[in-house]
Structures are given as structure tokens and as C-alpha cells.
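As you look at this complex, bear in mind that one protein chain is not there, while each of the others sits in place.
Up next is chain A:
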Amino acid sequence: MSEDIAIHNFTGRCMETQVHFHVMKMKDSFMVWIGDSPKLDNFSMAMQTKFEKSPITTSVMGDSSDPTSEAIAQKLAKRSHKQTFVSYNLSTEAALVPLVEQRLFEEMKIHPEYF
């Protein structure tokens, strides 16, 4: 049996918002929740397939017209080559998203063992 499921929490300051991240690492896959208050409004999944160059994504739950969580999941899947689940629960302000991604990627670099 490989290692257990690991949970990792961290935060980041993006613009004026204190952003919380909650990561659950599973086997060949992980889930990231991003938000500033406790709620889970949407849920997306992305994974690399052999049929297409970029990972495929799907909105599992929530407003499917908001592509933010799908986009983040796709980027994470591309980087990690794993199946990724993302829940993005912040305002969809365009300027905030890249900062959140930056913080997330930074953490992935520092602590790859949690992803």
C-alpha cells in the first residue's frame, strides 16, 4: 500500500484578500479547494488523456458558465500529470485569479510532496 492520503492547508495574500488553500493528496490525483470563507460552490475536474494535447476538463458541480475552476484544474493537471479536482470559491475578479494561481504554483514548487 502506498502512502496515505495527505491534507495540506496554507494561505496567501492576493490583493486585499486572505486566500485559503486546502489540498488533499490522493493516489495519482489531488484536490484543491480555494476560498476566503468556508463554502463549496463549484467543483471541477481535469485530467490528461492520450487523445489530446491539453488536459480535458469538466465542471462537476456549480455554475458551469464560470470557467475559473476548470481553467485552474487544467493548468494543475498539465503541470502535475495527475487527475486534479479544483473548487474555486473567490470572486471571479479577473485580476485576482493569476495571483491565486501564482501562490498555488509557488506552494507546489516548495512542497511538491503535498500535491
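Just so we're on the same page, contacts are C-beta pairs under 8 Å (C-beta built on N, C-alpha and C of every residue); 3 or more make two chains touch, one makes a residue touch a chain; residues count from 1.
Here is the rule we go by: contacts and distances are computed from a predicted model.
Here one chain is missing from view; checked against "small monomeric GTPase", "Proteasome assembly chaperone 3", "Ergosterol biosynthesis protein 29" or "DNA-directed RNA polymerases I and III subunit RPAC1", UniProt names that protein "Proteasome assembly chaperone 3". When the missing chain is restored to the complex, the residue among A:Cys14, A:Met45, A:Val86 or A:Leu104 that touches it is A:Met45.
Annotation: of A:Met31, A:Ala46, A:Ala77 or A:Val100, A:Met31 touches the absent chain (contact as defined above). Listed here are the chain A residues that touch the chain not shown: 1-2, 4-5, 7, 9, 11, 20, 22, 24, 26-29, 31, 33, 35, 37-40, 43, 45, 60-61, 83, 85, 87.
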